[in-house]
Every structure is written in C-alpha cells, then in structure tokens.
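Below: one structure, written as structure tokens.
Complex shown without one protein chain; remaining protein chains in place.
Chain IDs A, B and C follow the sequence of writing; residue 1 opens each chain.
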Amino acid sequence: MKRSTKPKPKTGAPASATLGPEKLLRFYRQMVKIRLFEEQVNQLYTSAKMPGLAHLYIGQEAVAVGICEALRPDDYITSTHRGHGHCLAKGASADRMFAELLGKASGYCRGKGGSMHIADQDTGNLGANAIVGGSAGIATGAALSAKMRRSEQVSVCFFGEGALGQGLLYESMNMASLWKLPVIYVCENNLYNEYTHYRETTAGEFTTRAEAFGIPSESIDGQDIELVHTAALRLVERARQGKGPAFLTCNTYRFHGHHVGDIDRSYYRSKKEEEEWKNKRDPIELLAGRLVARKLVDTKALKELEEEGRREIEAGVAYALSAPYPDPGEVDQHVYT
Amino acid sequence: MKRSTKPKPKTGAPASATLGPEKLLRFYRQMVKIRLFEEQVNQLYTSAKMPGLAHLYIGQEAVAVGICEALRPDDYITSTHRGHGHCLAKGASADRMFAELLGKASGYCRGKGGSMHIADQDTGNLGANAIVGGSAGIATGAALSAKMRRSEQVSVCFFGEGALGQGLLYESMNMASLWKLPVIYVCENNLYNEYTHYRETTAGEFTTRAEAFGIPSESIDGQDIELVHTAALRLVERARQGKGPAFLTCNTYRFHGHHVGDIDRSYYRSKKEEEEWKNKRDPIELLAGRLVARKLVDTKALKELEEEGRREIEAGVAYALSAPYPDPGEVDQHVYT
Amino acid sequence: MKARAKQDAAPVALSREITFAQAINEALAEEMRRDPRVFVIGEDVGEAGTPFKVLSGLIQEFGPERVIDSPISEAGITGLGVGAAMTGMRPVVDIMFGDFLTLTMDQVVNQAAKIHYMSGGKLKVPMVVRTTLGATRRSAAQHSQSLHALFSHVPGLKVALPSTPYDAKGLLKTAVRDDNPVIFFEDKMMYQLKGPVPEEEYTIPFGVADIKRPGTDITIVATSSMVQVALAAAEKLAGERISAEIIDVRTTAPLDKETLIESAKKTGRAMVVDEGYERYGVTAEIASVIADSAFYYLDAPVKRIGAMHVPVPFSPALEDLTVPTPETVVEAAKTLCGRI
Partner (left out) sequence: MKARAKQDAAPVALSREITFAQAINEALAEEMRRDPRVFVIGEDVGEAGTPFKVLSGLIQEFGPERVIDSPISEAGITGLGVGAAMTGMRPVVDIMFGDFLTLTMDQVVNQAAKIHYMSGGKLKVPMVVRTTLGATRRSAAQHSQSLHALFSHVPGLKVALPSTPYDAKGLLKTAVRDDNPVIFFEDKMMYQLKGPVPEEEYTIPFGVADIKRPGTDITIVATSSMVQVALAAAEKLAGERISAEIIDVRTTAPLDKETLIESAKKTGRAMVVDEGYERYGVTAEIASVIADSAFYYLDAPVKRIGAMHVPVPFSPALEDLTVPTPETVVEAAKTLCGRI
C-alpha cells in the first residue's frame, strides 16, 4: 500500500508542554481511582461477591493514566486481561464497570464480557482481550482505519511483556511500520508472565523487538507518570502527524498476584522484591511526594481527593451490587447483529 | 528451560578451512545437478507430463549447496515450496525425486507429497513445507531434540524472505535464542514474495529481525558459494558447540518465475533485472569462472562434469516416467501409523 | 477430477454469461464503488490480482489505498481487518488458500466471531474473509482442503459457499453488506465456470437454500462445487428414471433447514454431498437436521458423501479417489433408491 497524502496535524498538546498543576492533580485523581477500584475488586472477590477471577492493575496506574491522558476521547485503545486501569483511564465510569464485573445487565457489555472483555466504544476502548497479544492486530487495524478515514485518530495497543511471545505482534508491527500507521505499542513490563520471570521467556532486549521493524522504541520508568505522559504526548503527536508507529516499554510492577486468587507467590518472586516496589516505587506515592514537595498541594488536600475517589467507587459498587442480572432471554442475543 | 551440560565439540571442519579443489568441484557438480534437475522439471511441466506446479530453484543453487555441504549427513534441514535444491544438496537422489514429482509410488513420499512436500528422512531432510514459514517451529524443534538427545546434530531452517511476514518465525527464534538451540535460520532473499517485491512487504533491515532476539545475524552474497559455505561452516560449528542459533541472509535471485507457470513477469520485475542477474550473477558461472581462473580445472573438464550430471538427470527422469503410480489402495494408508 | 457441469438455468432470463472469477470481481468492484468503506487486503491482491487473477483490475480502479498488497501474514491481515471493521471500515481480507485459514483461527474464532457478543452488542465486525476450497488441482495436502466445517461450527460467523457465478456475485455482495464476519469460500476449480449473470444489481440473502433442480425421488443437498457434481449426477440419474432434487444450501451458517426438511419429507430419501472431510463435517450436521425433522418421512437413512478421511494426496492416481464425483453420487443415489 502506498500513501500519498499526509494528514496535517490539527490537535494534540505540544510534546514539550510542561505539565501544569491541574494536569498533575488530575493524574493523581485518576490513579487513585484505579487503585481504589482495584482494591474494591479484590474485596468483591474475597467476599465471594464477584464471579470468576480478575487481574488487578495496582502498581501500574501511571502507565494507563500517563498514556490515556495524552489521547483524544476518540482515540482508540486496546487492552488486556489486566485491563481495568486502561478502561478507567480512557474515561469509563466505575459503576458500569463494576456492573460488568458482576455480570449485571447494566454493565458495559451487559454482563456478557466480564473483567477480561470490558469494552466501551464511547470512550474509544475497543476492548480488553483475554488472548495474550490478541489485540495487536485490532489496534493496528484501528490505526489503518483511522488513516484510511483521515480521521487523525491514534490507536494505542496496551500489552504485557508476555505478549512479546506472540507472533501476531511482529506481523502487526511490520505492517504498521510499512504503512506508517498511527499506532503506539505500549509494553507494560511488570517482570512476570503469570508465574514466570520475563528473563526466562524473553531473549534479547525489549527495544530491539520493534526496531527490527524500523519502529522507534524507548524504554522508560513506568512508575513516573510525568515521564510516561511526556513520552506519550510526543509519540502520540508524532503518530497523529502521520510519522508512523512507536513502541514504548514502561517498566513497572504489579503489586498483587497475577490474579486475585494468586496469594502464595513466594515460589516465583520474593516478598522483599514486592516490598521494595510497594514502598519505593508506588506511582501514586511518587506523584504525591512530588506534588507536596513542589508545594502544589498539601497532604490534607490529597487525602480529600482520595476520599472523593472512595465515594465514587463506593457508590459505583453499591450500584452494581443492586443492579439486576440480564434477562435469560439475552443469552442468545448479540451473537449476530 | 535451563541447561547445565554443554556438549563438547567432536566433529565438523574448522571454520577457517580454505576450500580445496575437490570441495569446489563437488560444489560445482552439485549446483549443476540442481540446475539440470530444475530445467528438466520445467520441461516436464511444459510438456504436460508433471501434475500441478513447481517452484524452480534455478539461480539460488549456491545457497543450498554452500550450506548443505557444511552439514553432516545426520544434520537436519527443513525446506520450502522451492525445495528441490535443498533436497538434492542434502543428498537425495534425482530419480526418486522425479518419481515424487510425478506422483509415482517409488517417489520419496510414495507420490503423496509431491514437489511441495518432498522429505527424505535418510538424508536428514524433514521436508519441504507449502506453508510459508511453516517449518520454523519444526526446524527449531529438531534442534531442541538434538540438544536434549545430546546428539550434536545441527538443524538448518531454509526459508524465503517472504517468511519474515510469519509470526511463527519470531516465536521460534525467541526460544532458539533462550535455550541456545543448534539451529541456523537461512533466509534466501530472492527479492520477491511471489509477485511482490520484498521492500513492499518488509519493514526495517533483515539482520535486525534476528538480532532483536539476541541472535547473531549476517547478510551475504548468496551467489558466491565460497562465501556461503565459509559462513555456513562457521555458524554450523558454532551451533554444534552449543553456542546457539544464528541467522544468515543469503542475497540471491530466482531466474525463473515464481512457479513454472509464471511466464509473463513484466508487471512485477523487469527483463533487464532478470538479465543482469542471469548474466552477471549466475552462481554456477561465477564458480566456473573462478575454477578456471585459478587453473583448478579447464572448461572442457567442466563440460564433462555437466554431461555427467545430465546423464544422471536423464536417467532419473526416465526412471520416474516409467515408474508405476501408487496402488489405489494406498490412498488411505499412512493417515495414521 | 470433479465434473464441472454447466450450471442450471438461473431464476430470470439472462443473456450475459461470465465466469465465476468475473462474478467475484464484479461483486467487489460494485461494492467498492457503492461504499468507500469497503477495501481489500491480502497477499498479491494488487498488480498480480491474486494468483488466480480473480481481482485483476481492481487496483487500477481503486488504487493501492483500497487494494492493499500485504506481507505474508495471514494472522496479521485478519487482525488488521478485525480492527478496521470495528472502527468504521468494511474490509475484505483475502486468504489465498483456505488451508491458510489455520493461521487466522485466533483472529477469526476468538476475536471476530465473539466481539459483538462480548461487547453486549455494541461493537461489530463487518468483515469478509474471502478464501478458497477444493481439491483435484494437484496441489497436495496443504493447498487442497475444504475447511468450511471448522467455521460453520463457530457462533458469530456466517459461512457462504457459492456454486455458480450468479450465486457468487449475489452472495458476495450480501457478505460485504453484512454487519457480521463472513467466511466466503470459493472453489478454485470453479473460477473458470461460466454462467448467466444479469447486468442489473442484485443480492442473494443468506440462509436461503436454492433448489437448483427440482425432483421427486431423492433429495440431494450439496455445497459449493459439489452442487455441480450433484447436478451432473442428477442428469445421469434422470437417464435411469430417478428424479433427483438438488438443493444448494448456499450458506451453511445460517442454514435454511426448512427447505431441506421439506424436500426430504417430499422425496423420502436424502443425501448430503460436500467436499469437506465427511467425519465431523458439514454432511453430519445437515444429515442430522434432516434425520431429526424428517424422521417419520424417510424411507432410508440419510446418506452422507464427503471427502475421504485422508490428507489430500498429491498423486493424481490417489487424489481423484478422495473427493465425491458424479459417479459416486449416482452410485449412492441408486443404492438409496433401492436400484442396486
């Protein structure tokens, strides 16, 4: 495919923007909301109120928020089994997400998708995917579509480092590079593919995986939301200008188990490692520390923001718990349009 | 998988060996045999004696011969739809190959495989594969097996540059690198994926595709058999010593069409390009020129070698033409062991 | 080789005859003219117009932006198709040989087929996967399969199998307009088959079987090129005073059960002919549907004829034994009618 016309840039913040206090406070609120949402999910699980399992995003909040805050509402994302953070960060509301997680009719997918398939077309979330790497083609196809429609939308493909094992990712990156598609591949390296350290499953260096297809690739601290956001602004803008795809590795950590039921983790990672990340590398604490140090806000105000978030989450879960299940007659609806 | 014991080297010529006259003459004979075999295949096609189609290896002979001459008889190769050259180079005999191409019972696969599936276990050929890239896993698995059995066998995966589009190749290379498997990925870049130039389908640089997995990668002139063979000796030896996989791009050209029926090629490549390769970059002519220049042989002797080859091919095709078809009762044999 | 009988008279009086390949080409060209969201992606679909030359001329009319030559990445292009379909485009993904569908299964079965349902009806995947089926081309085991049963099994997918140029055009246009993923199988041995196709616009609805030849003694349900085989068989059977009704299901999913069942009830004898593997294949479902609903009307068990349960052999001496032919259909029909 050859492309002649280059869409000219129209929107998007300049990549060099320094992040103002409102923006940072918004990041804080968003990250806290994700954290509280996930803690609530864990509680729903332990109190046997949630069917099935869920994969918590706690510890990785700076990635979803830092990236999604650089996107337009009509930009696309694709997400993963660990997708609640992406979904909230892109603008979905907690109540309908909880409803989905509980299999209720007012959930984003009428209870049919559940945790691993939450999608919200209105906020550009094309869906979580329970096939590791399974959305690489979808995100790239959305970028192809944006380019063909000249809509200047950008597409972000979130995935864990485990997805580097899936051939589809390489097939997709090749085409994204060939056709200069506006897609950003965001690899969240939280060190583990389920219960196996990525070093045992991943040869070579992360950055070279995309460079092999001529795609510029960076690896950054995924716990530092300012860093993540600044990189995202730059890469998104670049993509929007028709300059092609990028690959961004965000180094991060999941504070909880692979899923809510993964309690005994000692055989694959040490308590010490977990503690170090939790104590020294919590993205929310890091930002809070900076906000206070820069005197943009005091701890009391932060506490209030947190309480605000808590109220939203509590209202959301209450809504979901009392929401009705889908009617049995829905079971064979939506198989075909 | 962790490996503790490293097999110690036992066999294989040292990589620095200068290629003696016998070896070069043998190369010549092998390349000529492939050339004549393929010309015969073309003739069988045009005279409607061969069922189906075939993909000729003419022009690429230095790759198969240069590589296979660096292998032990019990080393493995996997091959492609363009596989006659690999098969002959690894030691199969022309008569039973012709028989296979004609669907006869005495063919290597009792006529069941045909051109695109010729396999010869006795010479370590695990089979041509009609799925582009489809043998990447098989070759890598054979290397895993060799390592597990401590057999010091090496496995060579031949494929065209079109196979760089297939995700399986990357999944396989990742594991080969992680587990230091004795496999050499030989990418024969003949410029075209069927009727499309590789530049339109292949982003970035070839060498980086393997380097992304920590696999050493080289790109060489595939028309120069001395170069190919020397590189092969080195990489094969390295693999045999347990030092892991390698990736070798051999830049080459198919002189004929994608398959025997691809006659009108002007819409995808110029006559001029074809002529230049045929006239200036014919691997057989290049070697012949050197042999004569180095006074290792005269043109008359070369002519005799060619005649010898021709007799073998003619006997082979005669054998195959008069060989019987498989009995109808064979049709449902070999579905299961 | 499978017999390629000339097709039966089409529903309306038609003078123009074109090939199956031309019918496909026309359908795509018309849909691409009608709807700018429709585009084609696949290997060698551009200048080459596919190895079967089915898409010749499209790139000249629609340019490389809408006729996209892709790398050899079946999973990748299908995945891109899914993403593009979800976001406002209507991709037609070209998978050269149906055998390569094996590489696309995750994107087709786990993604395309399920996204509408998993999203509670919000997202949709209006994508067509055009591909081929059929043996007897001396292409051996990895280029000869008829894998439509695999897709007919999966909820969320539609599966179309045209048997004539007329049906090919009408069904493909419907496929492109359908908001669901459609797997569209073309028998590569039928591309040169000629038949009447009107100049005027028409579409053929999915889930409506077509009685290609009416009859009274036996119902022969067939798919794709096996419809042609069945028609050839019917001609021979007529010579033996057996009147066979030939029904082309046209789409296995959705399946027009009613037409099949009614015919079987009428004739009291039914056969199903399909080029996919017989075991756990399309013939099993269709035979079961008939055996279930026409049970009290049947004079004999429903007979199934599919491909032999073997990877397709290369040797012509063997390959021709593996697929149904007019002769095998005639034999079976006569046995079913108590004539042997």
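Here is the rule we use: a residue touches a chain if its C-beta (ideal position, glycine included) is under 8 Å from a C-beta of that chain, and two chains touch if they have at least 3 such contacts.
As the structure is a prediction and not an experimental result, all values here were calculated from the model.
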item: Selected from B:28, B:57, B:108 or B:158 as touching the chain missing from the view; value: B:108
item: Residue of B:40, B:80 or B:140 in touch with the missing chain, whole complex considered; value: B:140
item: Where the unshown chain meets chain B, residue by residue; value: 1-3, 76, 78, 107-113, 117, 119, 121, 126-127, 129, 131, 134, 136-146, 148-149, 153, 155, 167-168, 171-172, 174-175, 178, 333-337
item: On chain A, residues whose C-beta touches the chain left out of the figure; value: 51-53, 103-104, 109-117, 129-134, 162-167, 193-196, 200-202, 267-268, 325-326, 328, 330-332, 335
item: Footprint left on chain C by the chain that the document does not show; value: 99-100, 102-103, 105-106, 108-110, 113-114, 117-118, 140-142, 149-150, 152-156, 252-253, 255, 276-277, 279-285, 287-288, 291-293, 295, 298, 300-304, 309-311, 313
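The rule is short, and it goes like this: only the chains that are shown with their structure count from here on.
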item: Identity of the chain that, by mean CA position, is farthest from chain B; value: A
item: Centre distance in Å when chain A and chain B are each reduced to the mean of their C-alpha atoms; value: 45
item: Where chain C touches two or more other chains, by residue; value: 69-71, 73, 75-76
item: Chain B residues counted as touching two or more neighbouring chains; value: 164-167, 200-202
